[in-house]
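The other protein chains are all here in position, but one chain of the complex has been omitted.
In this document, chain identifiers A, B and C correspond to the written order of the chains, with residue numbering beginning at 1 in each.
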Amino acid sequence: RAAGPIKTAAIYTVPVEQQWVSRIHKAATIAKDRGDIEYVFSEKVSNTDYERVMREYCEAGHQLIVGEAFAVEDAARAVAKDYPDRAFLIGSSFKPDAAANPNFAVFDNYIQDASYLTGIIAGALTKSGSIGLVGGYPIPEVNRLMNAFMAGVKESRADAKFQVAFIGSWFDPPKAKETALAQIDAGADLLYAERFGVSDAAKEKGILAVGNVIDTQADYPETVAASALWHFEPTLDAAIAAVKAGSFKADDYGQYSFMKAGGCSIAPYGTFDAKIPADVKAKVAEKEAAIKAGTFTVAIDDNEPKSS
Amino acid sequence: MVGNPMRLEPREQRSLAVILGYPLVALAVAAAFCAILVMFSGANPLSVFGLMVKGALGTQFAFLETLTRATPLIFTGLAAAVAFRAKLWNIGGEAQLYAGAVMTVVFGTGLLPLPWPVLIPVLMVAAMLGGAIMLSIPTFLKTRFGVDEVVTTLLINFIAILFVSMLLEGVLKDPMGLGWPQSKKVIADAQLGKLVQGKRLHFGFVIALLAALAIWVIDRRSALGYEMRAVGHNPKAAAFAGIPVNRVLAKTALLSGGLAGLAGYSEVAGLKGNLTLDLSPGFGYTGIVVAMLAMLHPLGVVAAAIFVAAVFVGADAMSRTAGVPSYIAHVMVAASLLCMVTAVMLTRYRLRWR
Amino acid sequence: MDAVEILFTASLWAAAIRIASPLIFATLGELICERAGVLNLGIEGIMTVGAFSGWLTVYMGGSLWLGILAAAVAGSAFGLLHALLVVPLGLSQHVTGIGITLLASSLSYYVYRLVFPEVTSPPKIEPFQPWNVPVLSDIPVIGEALFRQTPLTYLAFAAVLLVSWFLYRTPMGLAVRTVGENPSAVEAQGIDVTWVRIAAVMAGSALMGIGGSFLTLSAFNSFFFDMVNGRGWICIALVVFGSWRPGKALLGALLFGLFDAYQLRLQQLAGGYVPYQVFLMLPFVLSIIALIVMSRRAAYPRALMVPYRKGER
Partner (left out) sequence: MSRENAGEAEIVLRLAGITKRFGPLVANDNVSLTLRRGEIVGLLGENGAGKTTLMNILFGHYVADEGSIEVDGTPLPAGSPGAALAAGIGMVHQHFTLADNLTVLDNIILGTEPLLRLSSRRNAAKARVRELAEAFGLAVDPDATVSALSVGERQRVEILKALYREARVLILDEPTAVLTPQESTSLFETLKKFADRGLSIIFISHKLGEVLAACHRVAVLRGGKLVAERPVAGATRADLAELMVGRTIAPPKAEPQPAGPAILELSGIAARRGAQKLESLSLALHGGEVLGIAGVSGNGQSLLADLISGLVTPATGTMTLKGKVLASPSPRQMVAQGVARIPEDRHAEGLVGDMSVSENVVSEAYLTPAFSHHGFIDWKKAREFALKIIKDYDVKCPGPEARVRLLSGGNMQKLILGRVMANDPVIVLANQPTRGLDVGAVTYVHEQLLAARKRGAAVLLISEDLDELLSLSDKVAVIYRGQLSPVIRRADVTIADLGLRMAGQGFEHGGESHAA
């Protein structure tokens, strides 16, 4: 029912460089360039201000509100209730509630499939069998991927040991780097780079790293062996189509992040194409096919991972 | 060596023109500064001022949002004002706020199944106690060992937030929160009602106003207020006159920490419902600024808090309407703050050149 | 490896020194300001501005050393603002400092976003690389810990010597020390209190700027929001810990770096049974304990935070 580009506003609690948000921002920018949406955003909005900003955008006439309601779930749903003719596509760990909020759909970065595959590669590439993981905070969005990654590692290296550390900040690359260096000291020869800074430590010490959410191999051609990528485009495009069709409802868009929906993928091997053994690549391809075919499911485990 | 060509002279009397004029000039200077910045982003700098006023006060929604954001600042501003009166340099409002919030969720999420007329006062006292204990530690270290409280309160802010993080991933974690580091919601009886149906402004604002009034009375009329001022101005003379300096500092800490703790209570019970790690975007620090802007006057704190909140809310809304990076809001807050404290000073002193 | 063995690894000490380096610069900067009687709570923002301007200069094609210079200049510009407000105008040092922190950091973010409106991953520069001091870097353990650092770390150590020399050996240093003890004594000797304080705050803030730039030019290679992450506040504590002396402040910074490097390693050992927050708290808790231990001997600059208005008693 909407003619022309959909007025879309996104509200992020972190700057758009942050990995997670950068994927949403990228998808939105693409949709904007395509002419599907008009796109504005506010970044680094504190949770205290989140509801106000949502309402300001609604008042300003935006039809599609994209955001993340992780710590402001109730408030976000309350806003949706007050603006029943707008579409809300909100990052959330909870499920949609069609009865209460028919216009409130949720998504999340369910890219455990890809993480699992990178784990398989990591397990094959580690020599010491000791792998370091550095995260910001142990929240479900982080834990889920770490756990899938660790499960993948076990697939190819059953005796692997993990060192898990959280630095208590999203934005302290020097600290993430120091933490990674400490893990290398303790024997890690492969790092799972949830934060910026980890790959730098790996590069400096000449060991390997596995990326997460975004692809940074171009910056670390000798270091980043594989990455699990999140693609927000399927999620956003589905929402745009629904809004255009006037059929937007309280769906769970989380499925659009799954591998079979094209919401995640393992990054091209690039510089590591030759370095990863063929049998490993074959195994990854096989699992990938199984995941896409629905014959294999990667478990979703949101619990805080522990060192072993 | 060149001499300093500028002198300040106290004004004997202050005309209304001076009292109103300087702050207005200050605001204009801050707005002009931000207009220049806005120009670089390609937006129309002249629209800035109007958009800001509209964003902060222009609609009922905007005005109520401003008051909502001012509420915690009144508490933390009062906390700083009370402490600074006694020259207890409490920079730890942030930690005390979180301590109050922790107490609120410890007792308010079902542990005490009391009806609201009982539960709310109990939670307020608990929150005050939390904040008070938080400030009592550095105060004790100051009076007992002479450890500088600026530094300890500052450091405790970090410890407190990490401690809260630990609680939120441990005992206080909401089992229904799907793993997110957040507490359970406080029960309905613990929640503060909204002042306006469907808006965010809550009864915490009224409590804040009452608190300001109470502090004003304490400051002006009570023996404790007198003691705190005397200790702040000259602890040696106070001790000589028989005022128990350390005990007064301890009481000051209880009061100041308690007020900051109330900020935590009011944010949880009035606004957020539960405790998360980002409950406060620096309310503790901003409270210091609010207090100084108010020249430590309890009623002035209310005005200063609303002013600071209005600048932020207005500038933030302006950034969206004008399409400039939202960081301009904090720039505007900082610029108007610095201009405003200068203006307030100039209403009391005259600049003389020679 | 157990908790004790870690203490004897060269990499622990190397990390401690790395972590300490930005703190050394900024602590020295705060120390100079406080020695002149001015508390500079703007430190957190000034470090941010230093981190940003230094990095931006290099990103725009400047050399790394030009980046350092830019960080110093930007830092001292905000120092000048702070000084103008608190010295001749005598405004509250707390408020102005917090205001400066807010202004400097939000202005950095604003400019960053103006310059990089459309980035999805942070732009990078080529940062300082470790420079192995010939011969010395080959000494076992010590060589690896001390002499395989980036040039900025060596500069940090040199800065300690320079600041000590400045404070204790030069006439201007004497004026700075005196102005923080008793401004009337400075005025009575024919030196203008205002200028000495302004100069000291500018110089100190330049060092803070350099400290910030360490984060983007040496410790890392891109600029992040909030990346200073409380380091400035820690420096305020380190100044007190160091009893306002450069040598002891260096010791404090190294100790803090050691705590931090050590807790990072302990975190790996504890195997997730102890909450990670406990380790993150460790440096702060130990700082407070150290302050209690040191408290008896601390000799404050007597005129710290006391505004000086000529002709007023």
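Just so it is clear, contacts are C-beta pairs under 8 Å (C-beta built on N, C-alpha and C of every residue); 3 or more make two chains touch, one makes a residue touch a chain.
Just so it is clear, the structure is predicted and the values come from calculations on it, not from any experiment.
Asks: Can you list the shown chains that the omitted chain is in contact with?
Replies: B, C
Asks: Which of these touches the unseen chain: C:G61, C:P140 or C:P171?
Replies: Counting the whole complex, the residue in contact with the absent chain is C:P171.
Asks: Hey, which of B:L8, B:I159, B:V186 or B:A238 is the one touching the hidden chain?
Replies: B:A238
Asks: Touching the left-out chain: which of B:L114, B:L224 or B:M295?
Replies: Looking across B:L114, B:L224 or B:M295, the contact with the absent chain belongs to B:L224.
Asks: Residue by residue, what part of chain C touches the chain that was omitted?
Replies: Residues in contact with the chain left out: 169-172, 174-175, 177-178, 181-182, 184-192, 299, 301-302, 310-311, 313.
Asks: Residue-wise, where is chain B in contact with the chain that is not depicted?
Replies: So the residues of chain B touching the unseen chain are 1, 3, 12, 221-224, 226, 229-230, 233-234, 236-243, 354.
Definition applied: only the chains that are shown with their structure count from here on.
Asks: For chain B versus chain C, what separation do you get between their C-alpha means, in angstrom?
Replies: Distance between chain centres: 27 Å.
Asks: Can you give the whole-Å distance between the Cα centres of chain A and chain C?
Replies: A distance of 35 Å separates the two centres.
Asks: Give me the residues of chain B that touch two or more other chains.
Replies: As it turns out, chain B has residues touching two or more other chains at 162, 165, 169, 325, 327.
Asks: Two or more other chains touching the same residue: where does that happen in chain A?
Replies: Within chain A, residues 44, 168, 304 contact more than one other chain.
Asks: Quick one: which bits of chain B touch chain C in the complex? Just the residue numbers, please.
Replies: 1-4, 6-8, 37, 40-41, 89, 91, 141, 145-148, 150-152, 154-159, 162-163, 165-166, 169-170, 285-286, 288-289, 292-293, 325, 327-331, 333-335, 337-338, 341-342, 345
Asks: Sort out for me which residues of chain C touch chain A in the complex.
Replies: 1, 9, 11-12, 15, 18-19, 109, 118-122, 124, 215, 219-222, 224-227, 229, 260-261, 264-265, 267-273, 276-277, 280
Asks: For the complex, which residues does chain A have touching chain B?
Replies: Contact set of chain A toward chain B: 13, 40, 42-49, 51-53, 55-57, 59-60, 70-72, 74-75, 82, 93-94, 137-140, 143, 168, 302-304.
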